[in-house]
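Incomplete set of chains, arranged as in the complex.
As written, the chain order gives the labels A and B, with residue 1 at the start of each chain.
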Amino acid sequence: MRHFLSVADAGDINNLVEDALRLKARPDLNRRFAGKRLGLIFMNPSLRTRVSTQVAALNLGLDSIVLNTSGDSWQLEFAEGAVMDGNTVEHVKDAAPVLGSYFDILGIRTFPGLKNKEDDYAEKVLNAFVKYAGVPVMSLESATRHPLQSLADIITITEYALLQKIKRPKVVLMWAPHVKPLPQCVANSFSEWMNAWGGADFLIAHPEGYELDRAFTGEAKVIYIQEEALQDADFVYVKNWSSVSEYGKILPVEGNWMLTNEKLESAPEARIMHCLPVRRNLVLSDEILDSERSIVTAQAGNRVWSAQAVLSEILEDNF
Amino acid sequence: MRHFLSVADAGDINNLVEDALRLKARPDLNRRFAGKRLGLIFMNPSLRTRVSTQVAALNLGLDSIVLNTSGDSWQLEFAEGAVMDGNTVEHVKDAAPVLGSYFDILGIRTFPGLKNKEDDYAEKVLNAFVKYAGVPVMSLESATRHPLQSLADIITITEYALLQKIKRPKVVLMWAPHVKPLPQCVANSFSEWMNAWGGADFLIAHPEGYELDRAFTGEAKVIYIQEEALQDADFVYVKNWSSVSEYGKILPVEGNWMLTNEKLESAPEARIMHCLPVRRNLVLSDEILDSERSIVTAQAGNRVWSAQAVLSEILEDNF
């Protein structure tokens, strides 16, 4: 069964990007599977992911039904052998196959707890659905990855590199400050997609203590000096994440890592990316977000074609 | 006007089961009423009921719109003559006809308060919608009944009896422990459907103090000794409910009524049912739920065909 949980399920990334751009030009191109049913299960709130996936489903003629489980009293149990006399009301072993019987594809959104790395990185929620649902499962962001976002990111880089006639862009994933501890999933996922894609010179920049897990970043070059990393960059992907080594913590950082036009003087052509939502003047300054440099809206718009291309592949391979 | 509130609205149950199984074989069989509008009003949370009814609506080509009123600030008043200077913001006498003007059929989900039997058993919420909405009303579970569940239960028993070549199955409705006081509606409803159906030898097993209201169970045999009830059972429907006589209470019970393989030695062929969600190792053990005996997933899957058969009948009779 073809799932979509990480870059390992992406096949040839350039093909997938081309599929997405073909769909962007002709949204109603592939309606062969019209009437198939997509269940979208949100264990955590979602705006862009939900809407872009629903729009992708509409374009494909799929019927989608959304389940917001965070607001409900529906607490799932994941532990094997649990005596369920507490707060959990249903075991994933019972819930997943039922949902699998109602839908042809399931999309699942879940966040890490950021308390215990081992727990989060085991991806027990997503894996339990894969194990028990009996239908293809698509990640709508999980504890450690956000593959639909990463694909949208590469679609966006491909488009702008073409537009600006850059053969092999220099792409920097750059840490930014935040007031809350955030997951590493966007950064992890972008790193493993960039590595698998290979279409860019990729490097990661962050203060000490914010090293990502090498299981995701592989051999990617890491730079601790922001100015050095920015030099001649074509794309700067700004994103906060909390510490991996001191798991889920916000560590003291020297200097202000918020990006400014001044810092970008050594990269005059750089396009600035962010997965949104972005806290202005904390993560990214108004002067950048309101300028032509920012391509965050285009990047969010590409979430539709990312989801649509992936849904198309899942449908082609499974039905 | 044809509503669907209890077994009294079911007509010939075997016909309804056959309709459901015909739709299961060909989900898109009856689309004559495509475009009719179904309003699904949830005064209490719902997962299986909501999704299975939405899927049934999709199969029939109906447009369905969900209203979750539990999460909103929309508190309905039901008392005649109430001076509404408190928490209720709209009277059902005003809300129901408006909803009736927006939809062709209304589905309503409501739970009992479990404080006062008379109040709950009067079914004032459901009856107020029947009285004031002006369109057919379908119960999506009410204070005292869950008819779409009961029909799915009988569809499931019919399928497995056929499969195992059982002419007249022995069906046991068996009480199980729980940590919270639960409604009697699933047990009430299953009892009255079993009585009306007549296709099985039906008995009810529970500890003393958990007697159901005879208005639902009729002449059904009640057994207080779990082992005795299980003897040669073909189907054991496990379900907790709170006390009726000491209304809404959890009473002390001698011994552990949780079903185990050991207890099932006298019923080696028995299939185990539960309406889900089920708390594992409290209501039903892992060893049973993870075994071939358990048909809970199939039972939940049949919720689609139950809803679709009922919607079909309501449409045929009213439009």
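Quick note on the criterion: contacts are C-beta pairs under 8 Å (C-beta built on N, C-alpha and C of every residue); 3 or more make two chains touch, one makes a residue touch a chain.
Keep in mind it's a predicted model, so treat the numbers as computed, not measured.
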- Message: Just want to confirm the stoichiometry: 2 copies shown, so how many copies does the whole thing hold?
- Response: 3
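Following the convention adopted for this analysis, only the chains that are shown with their structure count from here on.
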- Any idea how many Å lie between the Cα centroids of chain A and chain B? 40
- Which residues of chain B touch chain A in their complex? 45, 47-48, 51-52, 54-55, 58, 71, 179, 276-282, 286, 289-290, 296-297, 300-301, 304
- Which residues, counting only chain A, touch chain B once they are in their complex? 37, 39, 63, 65, 67, 69, 71-74, 77, 81-85, 88-91, 93-95, 97-99, 101-102
